[in-house]
Each structure stands twice: as structure tokens, then as C-alpha cells.
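Entry: chain A
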Amino acid sequence: MRSIVTAMPLEAILTVAAGLFCIGLFGALSRRNIVGILMGVELMLNAVNINMIAFWRYLEPANTSGLIFAIIAITVAAAEAAVGLAMVIAVYRTRLTINADEVDTLRG
Partner candidate 1 sequence: METYLNQTGGVPWLSLLIFLPLIGAVLAAITSEGRDGRVQKWGTFALSLAPLGIAIFLAATYTGGTTDDGRQQVYQFGERLQWITVLNAWYMLGLDGISLPLVLLTTLMTPIAILASFNVRELPRYFLALILLMETAMLGVFLALDFILFFIFWEVSLIPGFFLISSWGRAVERRRYAAFKFFVYTMAGSVGMLLAFEFFYLATRAAGRGTFDIVELTRLAQGLPVQGIQGDLGQLVFAYMQQLGVVNVLGGSANFYMGALFLAIFVALAVKLAVWPFHTWLPDAYAEAPTPASMLIAGVLTKMGAFAMLRLMLPIFPEQMRQAAFVLGFFAFMSIIVGAWVAYNIARVPFRREGKLNDVKRLISYLSINHMGYVMLAIAAAGAETGDLNTRAIAINGAVMQMFAHGLSTSALFFLAGSLAERTGSYELTAFGGLRMIAPIFAALTGIAMFANLGLPGLAGFVGEFFIFRGTWPALTLWTILSMLGLVISALALLLMFQRIFSGPVNERLRGLPDISLREWSVLLPLLALLIVFGVYPLPLMQIANETALAVVRFFSGA
Partner candidate 2 sequence: MNLIPAGMLPNLPYLTFIWGVMLLGAIIIAFLPASAKNAIRWTSTVVSFISLVLSLLVYLAYDPNGPTFQFVEQANWVPAFGISYFLGADGISIAMLVLNGFVIFTGSLISWNIENRTKEYFVLLLILVVGVYGVFVSLDLFLFFVFYELAVLPMYLLIGIWGSTRKEYGAMKLTLYLMVGSAFIIVGMLAVYFGSGLRTFNMIDLANFRPGFTARFQYAFFMPMFVGFAILAGMFPFHTWSPTGHVAAPTAVSMLHAGVLMKLGAFGCLRAAIWLMPEGAQMWAPVIITLTLLNVVYGAYIAMAQRDFKYVIGYSSVSHMGLVVMGLAALNSISINGAVLQMVAHGVMTALFFAVVGRMIYDRTHTRQLPELGGLAQVFPFAAFLFIIGGLSSMGMPGTAGFYAEFNIFMGVWARFPLVAILAGIAIPITAAYILRVIRQVFFGEVRNPHFWELPKLTWQEKTSGVILATLVILLGIFPDLIHPMIDSSVAPVVQRLDAARQTLATVGNPVLGEFPGLEVQGGQ
Partner candidate 3 sequence: MQFSFFPDVLKILPELMLTLLALMVVIFDLFSGDASEEQRFADAASTTALGLALVFILVVLQGGYIVNRFITPADLDPTTGGIGGFFSNIFRNLQVVTDPTPGPNGVPGNVLLNGAFVIDDLTMLSRLLFIVAAFVTALLTRDYASTANPAEFFGLLLFGTIGMNLMAGAGEMITAYLALELTSVSLYIMAGYFKGDLRSSEAGIKYYIFGALSSGVLLYGLSLWYGYAAYNQIENPTTFAAVRNVITNGGEASNLLYVAVVFIIAGMGYKVAVVPFHSWSPDVYQGAPTPVTAFLSTASKTAGFVLLYRVLVTGFAPMAGSAVLSDFGGWTSLLALIAFVTMTYGNLAALRQTNTKRLLAYSSIAHAGFLLLGLIATFVPGQTEDFSQFGVPSLLYYLVTYTFTNLGAFGVLAAISRVVGGDDLSDLNGLYKRNLGLAVLMAVFVLSLAGIPPLSGFFAKFMVFQAAWESGAVWLVVAAVLNTVISLYFYLRVLKHMFMTDPSAEARIPVPFGTRMSLVVSAILVLVLGLTPSFFLPAINAVTQTAAR
């Protein structure tokens, strides 16, 4: 069986992950909508997960660290997103906007 390991070099996967990371970072930094920012962050985390899995699968498939790391990262990201969305709602309730530019009472 032609495994994925021989079909595709590790570098290719890493590049995809890096690209994904960059897109996520760009999105997080450029979006005005808070939900949009959160989505960008999720993309970044997914890039990380791809990295982890790829490293694990290509370099030390016998071990489990990478796998566990990825699973934990996914879990934590989910929890984090939940908290984030809750806060977005809290902000929306008081201000009726989730545009980051308009959440700007704190300046100086």
C-alpha cells in the first residue's frame, strides 16, 4: 500500500499548514468583526493541529505525543471559542455591535 508518507513529502504538508496559519493570522488581524477574528484564530489553531499530526505521523508514528497534543489543542480551542462567543454576546447586549473598531471606550 502506498502510504501517505511516501506519496507526499512532509514538507508539502508543513507548507500547507504554514499557509493556513498565515491566512488565519491575516484574518485575525484584519477582520473588524469579532466573530471573524475568532474564525481566523480557529484557522491558526487548525494549522497547528495539521503540523502536529503530520509530525507525528511522519516522524514517530509509534509514539502518541503528537496525537495527544493535537487532541488537547482541539479540545481547548473549543472551550476557548465557547468562552469567546459568550463574551461576544455580552458585548453585543450592551453595545449592539460586534465590530471591534466600535468597541473603543478604552483609549489613551
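Here is the rule we use: contacts are C-beta pairs under 8 Å (C-beta built on N, C-alpha and C of every residue); 3 or more make two chains touch, one makes a residue touch a chain; residues count from 1.
Per the selection procedure, all candidates are chains of the complex that A comes from, given by their letters.
What you see is a predicted model; the values in this text were computed from it and never measured.
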Touch-positive candidate for chain A in this complex, from 1, 2 or 3: 3
Candidate 3-touching residues of chain A, taken from the complex the two chains share: 14, 21, 24-25, 28-29, 34, 37-38, 41, 44-45, 47-48, 51-52, 54-56, 58-60, 63, 65-66, 68-69, 72-73, 76, 79-80, 83-84, 87-88, 90-91, 93-95, 100, 103-108
